[in-house]
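Here the complex is missing a single protein chain, while all its other protein chains stay put.
Here the chain labels run A and B in written order, and each chain numbers its own residues starting at 1.
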Amino acid sequence: MTFAVALALFPALPRDASAHGHRIDAVLGYLTVTTAVAFGVMLAILLAALALHRGRDREAHYTHGVRRRDRAVAVVAGAAVLFGIDAVAVVRSASALRSGFWRYPDGDPRAYRVEVTAQQWAWNFRYPGADGVFNTPDDIVTLNDLRVPVGRPVYLQLTSKDVVHSFYLPNFRTKIDAVPGTVTRLWFEPKETGTFEIACAQHCGAWHYKMRGELTALPAEELVRWQARAAADAGLRYDAADREAHDGWPWMPAP
Amino acid sequence: MMGTGTLGRAAANDEDARATVTVGMTVALAAIAMTFAGLLLAYAIVRVQSPAWPPPGEVTLPALWGLRLGATALALAGSGAMHAAVRAGRALPGSPAGVRWALGAATAAGLAFLALQAASLRALGAAGVHPASGLAASVVYALTAFHGLHALVAVLLSLSLLVARRPARPGRLLAVVAFWHLVTVVWLVVFGAVFVA
Partner (left out) sequence: MALDARTVSDDDQTKDSPGPAAEAPGGLWRRAVFSTDHKVIGRQFLWLGLVFLAVAGTLAMLIRWQLAHPGAPVPVVGGLLFPASGGVVSPAAYTALFTMHGTIMIFFALTPILIGGFGNFCLPLLIGARDMAFPVLNMLSFWTMFVATAILTASFFTPLGPPAAGWTSYPTLSTAVGAPGVAQTLWVLAIYLNGASSVMGAVNYITTVIRFRAPGMTFFRMPLTVWGLWLASILNALFVPVLAAGAVLLFFDRVFGTRFFIAGSAIKPGGDPVLYQHLFWIFGHPEVYILILPAWGIAGDLLSFFSRKPAYGYKVTVGALIAIVVLSGVVYGHHMFVTGMSPLLGEGFMVLTMLISVPSVILGVGWLGTVWRGSIRLTTPMLFALGLVTVFGLGGFTGLFLADVLADVYLHDTFFVVGHFHLTMSAAVLLGAFAAIYFWFPKMFGRMMNEPLGKLHFALTLATVIVTFGLQLVLGYAGMQRRLVDPSAYAFLRPLMPLNRVVSQAAFVMGAAQILFVVNFFYSLFWGPRAPANPWQVGTLDWTVASPPPHHNFDQVPRVFVGPHELGNPAVKAARGVDFLPQDQEPPT
């Protein structure tokens, strides 16, 4: 990949609507530039060899490549990649994971909690409602419609009813599998309002491509208004006898 | 042994052939052992992830100690007989009769082992435990059946040596015996991990 392509790739990333997505973008950018340089060096040497050392009339330089200088070349090249690319990427990524993506807002009272049940081929979202407890009659349950507040951590717990799906938010640079029989977790923080797409990123059957949801990030007052409307509907729709519809679970504590 | 082998052609003598078979059997046994290792890894993972074993809510499995201990004893007896077969084969002058007796004993033990294993599966079924009954039942059925298939192959190999008219090529007996011992060892591990633990 050339440097020009690397630069051109940045606009190719989906719009970043998250508070922490820029850290992924930074690592992606770093890897793009450094690997492009490394590949460029490799390609340059290869092409130079083809240009300069081709043909029957040339005498090949007889060496087995075992002298100290040859070993030094290998060591330098290996060290350049190990320390210049690998180590930097590992450190930056580990730090971003620990302080961000995999640092779940378990004790955070501001965290906005939603339970997600994936199924072939749709996303079910369950909001705890006024009592703040899941799987109670006042839960709001929507299909493919995730409404979240701007500027607050959104904390999801996920499972699946049937096969493995993967909850993917391109505009928040994150994804996590939804596995039947297990509860997985994901969190993100929207930094701007808007409607964004939710995609499925794990082959889950013929209609995998249609498993599209919508995430709407709203200012606080609008979200409250929506919740009030949705709660009224939820009360109407709740059916105590329909056990299967009560697919929520008590919010799992941090492992 | 790590020298340049058999001069790139068919073995010049029995010892060469045995050495080649030894190398080949080691690789083959390692491969088969890795399959069982994978199955046991699967068992370990589901067991560790489960809050209790058998998992809560699952049907309890009858212990069937009589059948299982009997099968284990027969497996050990079979290996013992196979070991005797090897020693008889090495004794100078060679003792084809001794080898055949030992092979016969091992084959009999192997057939009895298979019979007891089949009986244990039937007993499970009679007690209402089926492969779909739960995770613990799945483990027992899968490991018993898959191991049993390998035991069956071992018995068939032993039979093939028994009924052969011409004396077996050197190393052939060793190969069958090595496989037989692997089947026994795997059973001991499975017995310990699944039924005792």
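Note that contacts are C-beta pairs under 8 Å (C-beta built on N, C-alpha and C of every residue); 3 or more make two chains touch, one makes a residue touch a chain.
Just so you know, these numbers come straight off a predicted model, no measurement behind them.
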Touching the absent chain when the full complex is considered, from A:Asp108, A:Asp131 or A:Asp162: A:Asp162
Candidates A:Ile45, A:Ala130 or A:Leu143 - the one touching the absent chain: A:Ile45
Sole contact to the chain not displayed, among B:Leu41, B:Leu69, B:Leu162 or B:Leu188: B:Leu41
Absent chain, residues of chain B that touch it: 2-10, 12-13, 19-20, 23-24, 27-28, 30-39, 41-42, 45-46, 49-50, 55-58, 130-132, 134-135, 137-138, 141-142, 145-146
Interface with the unshown chain - residue positions in chain A: 1, 5, 9, 12-14, 23-24, 27-28, 31, 35, 38-39, 42-43, 45-46, 49-50, 53-56, 58-66, 70-71, 73-74, 77-78, 81-82, 85-86, 89-90, 92-94, 96-98, 101-102, 120, 160, 162-164, 166, 168, 170-171, 173-177, 179-182, 184-185, 197, 199-210, 212
